[in-house]
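Input: a single structure, listed below in structure tokens.
The complex is shown incomplete by one protein chain, all other protein chains being positioned as in the whole.
The first chain written gets the first letter, and so on, giving A and B; residue counts start at 1 in each chain.
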Amino acid sequence: MTATCTVCEAQVDLPNNCCEGELLICGDCGTELEVIALDPITVEEAPQVQEDWGE
Amino acid sequence: MNRKMPVIIWGATGFTGGELLRIIARHPYMEVAGAVSRSKAGTPIGAIHPHLRFAYQDVNFISPEEGGKIDAGLVFLALPHKAAAETAKKRLSTGQKVVDLSADFRLRDHEQYKRWYETEHPCPELLEGAVYGLPELHRQEMASAKLISGVGCNATSAIFALLPLAKAGIIENARIECRVGSSEGGAEAKEGSSHSLRSRSLRVVSPFLHRHMAEVIQELALPEENISMTVTAVELVRGIQCIAHVTLNRTLREADIWKLFRAQWSNEPFVSVSPAKPAHFRIPDPRFVLGSNRVLTGFALAEDGRRVIAASAIDNLLKGAAGSAVQSANIMCGAEETAGLEMMPLYPA
Partner (left out) sequence: MNRKMPVIIWGATGFTGGELLRIIARHPYMEVAGAVSRSKAGTPIGAIHPHLRFAYQDVNFISPEEGGKIDAGLVFLALPHKAAAETAKKRLSTGQKVVDLSADFRLRDHEQYKRWYETEHPCPELLEGAVYGLPELHRQEMASAKLISGVGCNATSAIFALLPLAKAGIIENARIECRVGSSEGGAEAKEGSSHSLRSRSLRVVSPFLHRHMAEVIQELALPEENISMTVTAVELVRGIQCIAHVTLNRTLREADIWKLFRAQWSNEPFVSVSPAKPAHFRIPDPRFVLGSNRVLTGFALAEDGRRVIAASAIDNLLKGAAGSAVQSANIMCGAEETAGLEMMPLYPA
């Protein structure tokens, strides 16, 4: 089972016993995705707390 | 390749010469049969390159005359412009293969050479057979080449930032910015390079034009009027961060650009596309490739879908010079491209 990353549209493999709410990391662009639904498989970019490395 | 192949380095006292000595000391198939330096012949290598003393114990620089007599199939030229071309001509005539780190064989058009380097090309007849020294662009031609050019370090960083967008023909214009380290200036003491004057500077050394632009125009087939190259010397010894402020000639989605970057770089042994998250790693920082032959490239797309920052990070002495030279030489000699070039980046450092 794969989902399409919402940021870079790469295919992201879902772990077999994947459940709603599970967090995945897109191997291509590093975005953290949250599984919103399993049928059909929908994912959204998970809100990531942004470490403050800014100046 | 059981016995190592002897190679000779001409101009071995400079930073790129030292980097070639450093790489080849650990190369599985090559060994240094001679380190040529007119000015330092007879001097121990370790006296000029203290970090290499242990690896070249009791080895001295040799004169060009001695260098010319050594039987070696491959020579690296780390000589000043013009001297390189003349030496290349002689070496080629003896049947040796040449990787020339200077600018002398980078530009196919000797008129452009004359314009950017303000001197007549000493042997334009050799330009035809020379291959531009960036394996990611020319590895096929390199396999059968006799003469491979060097690469401008700033040009290299700009090419890695812009290639996917240039190939797709979607660049309307680009304001290319290179933030560079002091080792680009080479080993000789120059007025502005003393530590007190150079450290902590943000010195814009070229507002619009830099001679490395000629390679970007040639290799990416971009019209000169659509690009500019600004070079700022920053608080680094090694490293280039290229940030190109690109305006696209159409509106795109982020995923469209990811596809272009993925298609271009996913099979390259030395290139990685920076992740989108965490955000502070998205635009590549040369700190993460220091001391390696690796390239980091990445981009950010503005909300309007037309303004892009396309960026790259390299170590100017490695991927921007000696690393690409050894990578090209590997291909030219039929070895695997990554041989001797898999050092890991040094971080933090």
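Methods note: a residue touches a chain if its C-beta (ideal position, glycine included) is under 8 Å from a C-beta of that chain, and two chains touch if they have at least 3 such contacts.
Computed from a prediction, not measured in an experiment: that's the story for all the values here.
In the entire assembly, the chain absent from the figure touches the shown chains A, B. The hidden chain makes contact, of the residues B:K4, B:R38 or B:R53, with B:R53. Only one residue in the set B:R26, B:K190 or B:R203 touches the chain that does not appear here, and it is B:R26. Of the residues in chain B, those that touch the hidden partner chain are 15, 18, 22-23, 25-26, 46-47, 49-55, 183, 237-238, 272, 275, 278, 281, 285, 287-291, 294, 342-349.
Counting over the whole complex, chain A has residues 25, 27, 30 touching the chain that is not drawn.
Everything below uses one rule, namely that only the chains that are shown with their structure count from here on.
Chain A and chain B have Cα centroids separated by 37 Å.
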